[in-house]
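Only one protein chain is missing from this complex, and each of the others stays in its spot.
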Amino acid sequence: MLKISNLHTSYGGSLILQGIDLKVKRAEIMVIMGRNGMGKTTLMKTIMGLLPPQSGKIELENESIGGLKPHKIAAKGVGFVPQGREIFSDFTVWDNLRLATMRYPRKKRCVPEKLFEYFPILKERKNQRAGSFSGGEQQMLAIARALVANPKLLLLDEPSEGIQPSIIQEITRILRAINKETGITIVIVEQNVDMILDLADTCAFLEKGRIADTCPKDALQKDDSMITRYMAL
Amino acid sequence: MKSDISTIKSTDISMQRSVFWQPRPAWIAMGLAAILVLFPMTQNDYWIVQLTQLMVYGIFAMSLSLVWGYGGILCFGHAVYFGMGAYIYTLIVKGMIPGFSGILATSIAGLLTAVLCVSLFAVVVGYFLFYGRLKGPYLGIVTLAIAVIAERIAVDWYYIGGYNGLFSIPPFSVAGYEFITPIALFYFVLASSAIAYLLLTHIVQSPFGAILRAIRDNEARAESFGYNSAQHKIITFAIGAAVAALSGALFAIVTEFVSPTLIGFGLSTEVLIWVALGGKEVILASFLGALLVRTLETYLSELMAYYWILFLGVFFVAAVILFPKGIFGRWLSD
Partner (left out) sequence: MTDLIIQLLSAMNFVLVLIMVAMGLMIIFGLMNVINMAHGEFFLLGAYTVVMTNRLGIGFWPALVLAPLTVGFIGMLIEYICIRHLYHRPLDTILATWGVSLAIKQLIIIIFGPAGLTVAPPLPQMVTVAGIEYPAYRVFIMAIALIIIAVTFYIFLKTDFGLGARAVIANRDMAATLGINTRRMYRTTFAFGSALAGLAGAVMAPVMSCDPQMGLGFFIPAFLSILVGGTGTLYGVLAGGAIVGGGDSLLSFHFSPVAAQVVIFSLAIFLIRIRPQGLLGSKKP
């Protein structure tokens, strides 16, 4: 599904990603872990086309998407939930969702009803200003927005950041459900160990701009030495 | 997070560069100085006069190079300082300012007062602009507005000559010696250029210059290191204004007249083009830019008449896109 090989990216004059190799299978939930400053956000932004890769390949279903503009990558079926959510806080919830349909011709612009089954709160508060939402509600909106255009691949950058535990659990549950029902592939960058263990099929560990290790979640549950090794400060 | 590491690195690099400043511009400056010192031996009076004027513009260009290239302050109204310098000098040596007579109306007093007043003015303007956190494009257009207004004031102000400006400025004199001959003026301006060049390169290479570049490259970062960016910018602005005022006063000395065109939008535009084309991030390149564009203008504006400015505009656009570091800037730095 997603295949990244030998990816290098610089940001602000220094090389952050120094040869990423990563394979994500269809319908898999892959969690990428690592300490701050290891290049997790840079990796997400590079996949999404917000940062230009210096060298290396990014392939989505055997089609190279490395170096394309973000809107082209979105059109290939990648949805993105950035760090800090980045919802349009002055817009209504509905406008936030509608934005993701702008790439289609006018008549085909619609927000799928199915979305509101996962996120009923968004339907209730359709006309409310998104900025008035709590952090968790904003995160749900950001995820819903990324799903509006039915992507094949969903990228999430630290979805648990600054959100209260009960909502993290709910978001985890929803993501699981969506993954099961639609077969969407999900790549998440995350530091919250509980969420990781709840959600992941496979875990990858990012260190110093490289994928240092990957392992299935089951192995991680039995032995958490890997987590302490790559995550402990 | 990620950006922390990267930007600290890049700031470090730029700080290092100031320590090991490339020797090349210094050699070229010396070569250029030698040629200019010997030039009057050709006894080519036309070119001696031309070069004198060109060097005046060169000093003006260098002052903008400090402000814009190093301070990162895009100033569309730099001629305000040039023109103010010229006007203040003229008013003083012509004895037109009440209270300024005797020793206060001498050439030296005029020069010093012009430079001082203008840099004070720049401090006041800078206070509003930089503590108002104006930067980038905003700054550019606000300074542009200042230039336009200054020009209109100069045109409307009858006492300072209005539209026609002021004429018959007495020659520059020190201790009874009057700089009247082209050669005397030439050497006077050459010496001023050398002083301005040395002063500006010294500033740029000093620790102050390194901080300035750090602020230019990443203001937030420099401030997090504890530098007061507004203060540094105001000082830079004031030094740039002082040197610009010096060149303005020299202009009045050399040409013996001043007019509102010196203070306004037109000259501000020109100096920006010289500096951008020459290379704003290298003092010497800006000087050369002024010399080159002015010389070309002398020849081509006769040849091409109205088409010259059209050509300059289009060429300027192309140069901005293709040579962001300027023509000489690329060659004089690595």
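Each chain carries a letter (A and B) given by its place in the written order, and its residues are counted from 1.
Keep in mind that, in the parts below, a residue touches a chain if its C-beta (ideal position, glycine included) is under 8 Å from a C-beta of that chain, and two chains touch if they have at least 3 such contacts.
Note that this is a predicted model, so its numbers are computed, not measured.
Just so you know, the chain we are not showing touches A, B across the whole complex. Touching the chain that is not shown, out of A:Lys69, A:Lys180, A:Lys208 or A:Arg229: A:Lys69 (per the contact rule at the top). Note on the undisplayed chain: of the listed residues B:Ala109, B:Val123 or B:Val148, the one touching it is B:Val148. Although one chain is hidden here, its contacts on subunit A can still be listed: residues 48-50, 69-71, 73-75, 80, 82, 86, 88, 90-91, 95, 98-100, 102-103, 106, 109, 145, 149.
As for the chain not pictured, it touches subunit B at residues 74, 128-129, 131-138, 140-142, 144-146, 148-149, 152-153, 156, 265, 269, 272, 276, 306-307, 309-310, 312-317, 320-321, 324.
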